[in-house]
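Questions regarding the structure given below will be posed in turn.
Apart from one protein chain that is not included, each protein chain of the complex appears where it belongs.
So, chain A:
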Amino acid sequence: MNAPDRYERFVVPEGTKKVSYERDTKIMNAASFTVEREDHTIGNILRMQLHRDPNVLFAGYKLPHPLKYKIIVRIHTTSQSSPMQAYNQAINDLDRELDHLKSAFEAEMLKFSRDY
């Protein structure tokens, strides 16, 4: 009876930002990003992509609670970069990878339907 509405899981409430960040007050080039209405699907690929960036000293994410539909991504970089730059770069790189994957799959489908 008092269960949250199902759409709460993926609809960002009005007046709430999809992404916000807060810089660490004690450590240089460290920040926590709060991504609303996302889960492991985005959290894990972001984290793993951030690990590929040599300027990233630390990258991790957490889903604080199963009924809090948001993830927290924490990034710490060298002075050569910034958490915001690394964050956007990770997204751009993932986007390129997926774009490539789509073309590769489409090409393979064409090849497959021709060969078999």
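Throughout what follows, a contact is a pair of C-beta atoms (placed from the backbone, for glycine too) under 8 Å apart; a residue touches a chain by one contact, two chains touch by 3 or more; residues count from 1.
What we mean here is this: contacts and distances are computed from a predicted model.
A.B. asks: Per UniProt, what's the omitted chain called: "DNA-directed RNA polymerase RpoA/D/Rpb3-type domain-containing protein", "Pyruvate dehydrogenase E1 component subunit alpha", "TBC1 domain family member 20" or "General transcription and DNA repair factor IIH"?
C.D. replies: "DNA-directed RNA polymerase RpoA/D/Rpb3-type domain-containing protein"
A.B. asks: Mind pulling the chain A residues that touch the left-out chain?
C.D. replies: Against the missing chain, chain A presents residues 6-7, 9-11, 17-21, 28-29, 33, 35, 38, 40-42, 44-49, 52-53, 79-82, 84-85, 87-102, 104-106, 108-109, 112-113, 116.
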